[in-house]
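Below is one structure; the comments refer to it alone.
Then we have chain A:
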Amino acid sequence: MKKKTKLAILDYGVGNLYSITRAVANFCDDFIITDDPEVVARVDRLILPGVGSFAAGMAGIRVRSLVDSIKQFVQTGRPILGICLGAQLLMTRGFEFGNFTGLDIIPGEVVKLSGVGKGVKIPHIGWGQIKPSSSGKKGVLAGVSSGAYVYFVHSFIMQPKRQEDALTTTIYGESRFCSAIRHENVCGLQFHPEKSGAVGMQIINNFIKQT
Partner candidate 1 sequence: MDNIRIIPRLDIKGPNVVKGIFNEGLRIVGSPQELATRYYKAGADEIIYMDIVASLYQRNLDFELLKSVANHIFIPLTVGGGIRSIGDINNALRAGADKVAINTYAVKNPNFIKEAAQKFGSQCIVLSVEAKQKSVDLWEAYIDGGREKTGIDAVAWIKRAIKLGVGEVMVSSIDKDGLRGGFATELCQAVTAFASVPVIVHGGAGKLESVAEVLKLANPDAVAIASAFHYQDYSIKKLKNFLRSKEFPIRQ
Partner candidate 2 sequence: MTKITAKYGLPAKVSFCRKCVMSNQKPSSTVEFKYASGDKKKTIAFDAAGVCDACHFAEYKETQIDWKKREKQLRELCDRYRRTDSSYDCIVPGSGGKDSAFASHVLKYKYDMHPLTVTWAPHLYTDIGWRNFTAWIHQGGFDNVLFTPNGRVHRLLTRLAFKNLLHPFQPFIFGQKNIGAKFALKFNVPLVFYGENQAEYGNGKSPKENDIAQVRPEFFSSDESIDTIILGGVPVKKLLAKEGLSRNDLDPYLPVSARALKKQKVQVHYLAHYLKWDPQENFYYATKHTGFQANTERTEGSYSKYSSIDDKTDPFHYYTTLIKFGIGRATYDAAQEIRSRKITRAEGVALVRRYDQEFPERSFKDFLEYIDISKEEFWRIIDRARSPHIWKKEKGRWVLRHPIE
């Protein structure tokens, strides 16, 4: 049964909203795609999608005067989900093509994926397994088994400052990196749940239903 909830998908000019919109529509009747701070202020849940560079993402948010509006949203304790670039932007700073300030909602940095070993390719494109931390099995990951496959497309990764903010890790080549972050009502996924088949749909449904 579809849940009626007021959910906003933030359109800040980077990346493609089609897939996430379709995925959300599967579970939710009442959602809107918006870049209006006033709308953001009123909804119950916020999704930050995004594909592209860190700098382009932050520029897109700033030019729409959304920085404060996102931060305020977080402060009210309402659930927010960042996906891929959207997750990375939650961090303090990012080092893609330079040194750029992020939203600084979860302390940490976005750095280049490295140490993957010889012959392992960057960008990381493909299915990887997520291993939740001990506290990680509730909330968005409810019903998702350890080792479930999700889809990644990225060259940069999140490095949260606080160990407990790392929600899942993933092995790629010789590297183990943080594939999802969480702090209270804020969650960020490096992978694309809207591209991860049934597992991804479970995650999205969990986010929509969570209180």
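For anyone wondering why these and not others, all candidates are chains of the complex that A comes from, given by their letters.
Methods note: a residue touches a chain if its C-beta (ideal position, glycine included) is under 8 Å from a C-beta of that chain, and two chains touch if they have at least 3 such contacts; residues count from 1.
As the structure is a computational prediction, the values presented were derived from the model and not from experiment.
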item: Candidate number, among 1 or 2, whose chain touches chain A in this complex; value: 1
item: Residue numbers on chain A that touch candidate 1, as the complex places them; value: 16, 18-19, 22-23, 51-53, 120-121, 123-128, 149, 151, 153-155, 172-173, 192, 194-198, 200-201
